[in-house]
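A protein chain is absent from this complex, but the other protein chains hold their places.
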Amino acid sequence: MLQLEGLTVSYGAVQAVRGLDLSVAKGEFVALLGPNGAGKSSTIGAITGLVPSKGRVILDGKDITRLPTEARIVRGLTACPEGRHVFANLTVAENLRLGAATRSDKAGVAADIDRYCTLFPVLGERIAQAAGTLSGGEQQMLAISRALMSRPRMLLLDEPSLGLAPMIVARIFDFIGSLKADGLTVLVVEQNAAQALRFADRAYVLGTGQLRYSGTAAELAGSDLMSMYLGA
Amino acid sequence: MEYFVQQFVNALAFGSEYALVALGLAVVFSIMGLVNFAHGEVIASACYCVFLAVAVGLSQPWLAILLALAAAGAASVLLERVAFRPVRNAPTTTGLLTAFGVSIILQNLFQLLISPRPQAVPVLNGLNATWHVGGFTVSSLQVMEFLAAALSIGALVLFLNRSTLGIAMRAAARDFSTVRLMGIRANRVIAMAFAISGVLAGVAAVFILARRGSVSPDMGFGLVMKAFVACVIGGFGSLSGAAVGGMLLGFIEVGLLVALPQEHGGLKEALTYVIVIAILVYRPEGLLGSRQELGDKEI
Partner (left out) sequence: MTTDALPATPSAASRWILRGLTGGIITALPVVAIGLYFIGFAPNYYQHLAAAALVNLIIVVGLQVFMGNSGVPQLGHSAFVGLGAYGLAILATPVALKKLSIPHAPFGLSQITLSPVIAIPISFVVVAVLALVSGRIISRLSGVAATIVSLAFLVIVHSVFLHWPELFKGNQAFFGIPKIFGLPAIIAGAVAAIVIARLFRESATGLQLRATADNLQAAEALALDSRALRRRAWLLSALICGAAGMLYAGFAGTISPKVFYFQQVFLTLAMLILGGMGTVTGAMLGTILLSFGLEAIRSVETGVSVLGIQMPAMLGLSGVALGVVIVLCMALRPQGISGRYELDEAIGALLRRNSRMDKAE
């Protein structure tokens, strides 16, 4: 579904990602792991197009490297950015509505808003409240729901566990894992390898911008890479 | 009492005009961090379009009004495409100086292509009549200006709260990148901001034209100066701040007009600015502004 070929991201003279090759098949759940500064978020940025990059990004066999971010979203990609980035000055309902900005079926959008409010009752309770007043975990639930509002075929998740309590992290990952059953393709970037590997089919490990390892989640869990790169 | 009511309506009218122009500046600034010094030339462009239309014989007032609104909207969007797109992601200073340069170019082009002297445009003079409302004599133009401003602001609020694009614009004021992640085209949001800004300026242009009955190359610059000051007192980048600041400026000006003796009337402008600056000494972030909205916006 998604292929990266020779992806390179540079900020001035610093290369954050160097010649990364990666692929995610349809319906697969792939984890992109690595320590701080390994280039994980830059990779997500390059896939969404918010961060300029060299190399090729291929979605459904089509080269989307030159497309602006908006056009990539229209093609079925969606991303939940690091640090959640809910629109703090907008209400929960407005946040969800913007998530569905690419859709034109009003009834479907309303039904989806109801669906996420049932899944995460706290969103339903605070539907008319400014998103900035939500707690970190609630904001993460909102950000993921918002990303899913576009009915994407592929979801990019950047550090969903960042700054959240372990119990909430587990709950959020349970939800992310459940998405696999719906046939959604997921690429999740995480420092919390243990959580990410609970549901991942395969994993890539990045270190200082380069690919250090790739294989199935089960292989990775047993290897000494876990302690070398992932502190687990 | 009569005098008081007249001056009150006068202040409302001036305040409405400043609020309209200041809102136009704030809409653009809040979304892309551009300090649009060329906004006054959008107003002047609209007025010159009406002038040219009258010159070729199109002199119906309703046509002039529609033309002013359309021309201002179009001029604003066109300026974004031609001049401001290359500096969209540049620092605030770069955008500010670009807009300043665009303003100089347009003012001088009006001089070069039309005339450095004011040109008469009497087409909307008919709007200016005397009305008797409940025993008071008021200027129709002033009442209409206030109503038009109230209506425009109401429509803007409705748009920003109800339509998806409007909600996206509010979101973009804080976090443009994430708005793009929602699949909303950045160009569309920015073009809409400039179109709204332009149409608001067009509404102001109609009333300026009706009051002055003439156009001149630098007619917009002084007004935009005041609108910027209104934005600064209201809190730069805040939409409600721009509207409140504009109204306040109108009342300060008319208050000075009433208070100052005739022979010092010329100092009205200077004293207005002194009062405004005095407000800023106590509230550097403006009346409704917060520190973060104060111009050092990250895009």
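Order as written gives the chain letters A and B; numbering starts at 1 within each chain.
Convention: a contact is a pair of C-beta atoms (placed from the backbone, for glycine too) under 8 Å apart; a residue touches a chain by one contact, two chains touch by 3 or more.
Just so it is clear, the model here is predicted, and its values are computed rather than measured.
Partners of the chain left out, restricted to shown chains and counted across the full complex, are B.
Of the options B:N10, B:S45, B:T98 or B:S216, the residue whose C-beta touches the omitted chain is B:T98. For the chain missing from the display, the contacting residue among B:V5, B:A90 or B:V157 is B:A90, taking the whole complex into account. The chain not shown here is touched by just one of B:N10, B:S45, B:S76 or B:Q107, and that residue is B:Q107. In the full complex, chain B contacts the hidden chain through residues 29, 35, 83, 86-87, 90-98, 100-112, 116, 217, 221, 225, 228-229, 231-232, 236, 264, 266-267, 269-270, 273-274, 276-277, 280-281, 284, 286, 291, 294-296.
Assume only the chains that are shown with their structure count from here on.
Chain contact summary for the complex, chain B toward chain A: residues 164, 167-168, 170-171, 173-175, 177-186. The part of chain A that touches chain B in the complex is made up of residues 48, 50, 68-70, 73-74, 78-79, 81, 85, 87-90, 94, 97-99, 101-102, 146-147, 150.
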